[in-house]
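The complex appears here minus one protein chain, its other protein chains still in place.
Up next is chain A:
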Amino acid sequence: MSTGESIISLRSVAKHFGSVRAVDDVSFDIRRGEFFSLLGPSGCGKTTLLRMLAGFEVPTSGAILIDGQDVSTVPPHARPTNMVFQNYAIFPHLSVRENIAYGLRKKGLSKQELAQTVEDALALIKMTGYGDRASHQLSGGQRQRVALARALVCKPKVLLLDEPLGALDKKLREEMQLELRQIQRTVGVTFVFVTHDQEEALALSDRIAVMSRGKALQIDAANRLYEAPNCKEVAAFIGSMNFFQGSLRETSGGTALVDAGPLGQLSASAAENAPGPGSQVSIAVRPEKLRLAWDKPAAGQNAIAGRIATEAYFGDRSHYHVAVEGLAEPIAVAMQKSDRLLDDASSIGRPVWISWAPEAAVLLTE
């Protein structure tokens, strides 16, 4: 199984419900065997996109290719995809075993093969011995596993999961995340995973599509989304981020100089396709990339003077809010235990210097 080759191609796919553009001209590829997540806030069109992949919705325009075949109008029962529903949709009138075997009716298996397939599936989800349970005797996590097994025994080319962990409590969710990832590695099936929980997406996925208002903003690996967001929206959605507005003065050697009004001149690393001088831009820096110091840092760094507004102590790290004159929002700074300023409350209200290296910041256009 080669990775890199695409199994799903979305070509300008759009879905409109009346005047609502639930999915708005989305084009990207999903690679064979990867764990791909659709991440975005509520109502951004994740479920709609997934339902189009499953065949429950027909795109208003555009084409969906699965394994090279245009399936845009192929009904769900004829697609090489299976889905784990958000509420699991376990058939209440069937036992666990019958639920798992549901999709195998037409596969032409002998009785023995069928029983073996179901047993293997039960083993995969660590539920051997639960075959005869009725669905209402299962816990949330178990229902989730049965839904997963029921879909996987059909040997889909793509497994679609719509917030499958959303209904579980935090601890179980974390366990299931690990297990999901492990099962995906074991079976090697392409997973398309919908979630609005960015930590979940970052932890599980090979690649993530960040969606907003029906559009796919950026499709990248987790670390790229975090380190090199391609727009303000992605930067703000993944983790926390400080933004400094300004107008671009010049770019040279991958570094951009920005006039940031009251903050003076700031620098950030710039992509090759940076806009021309004079355009309005934002400099984005993660809180943990900022340094706090009592004294003015040496030249060559970006430096801003402010006053510590709040300090929150988390043991291994501390979070500070630093109020800066001319900025409406305080700047968030996260420092590891080793770099922390004095722990005592007396640091509140004291003047302080914030600094960061140019390569720690990203230049974003509006």
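By definition in this document, a contact is a pair of C-beta atoms (placed from the backbone, for glycine too) under 8 Å apart; a residue touches a chain by one contact, two chains touch by 3 or more; residues count from 1.
Following the convention adopted for this analysis, contacts and distances are computed from a predicted model.
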Practice problem: If you had to name the missing chain as UniProt does, which of "Protein FixC", "ABC transporter related", "Spermidine/putrescine transport system permease protein" or "Sulfite oxidase-like oxidoreductase" would it be? | Solution: "Spermidine/putrescine transport system permease protein"
Quiz prompt | Hidden partner chain, touching residue among A:43, A:62 or A:103 | solution = A:103
Exercise. Pick out which of A:76, A:239 or A:297 touches the chain that's been left out of the picture.
Key: A:76
Self-check item: Given A:17, A:91 or A:313, the one touching the chain that is not displayed
Solution: A:91
Quiz item: Which residue numbers on chain A touch the omitted chain?
Solution: 54-56, 75-77, 81-83, 85-89, 91-93, 102-103, 105-106, 135-136, 140, 143, 150-151, 154, 167-168
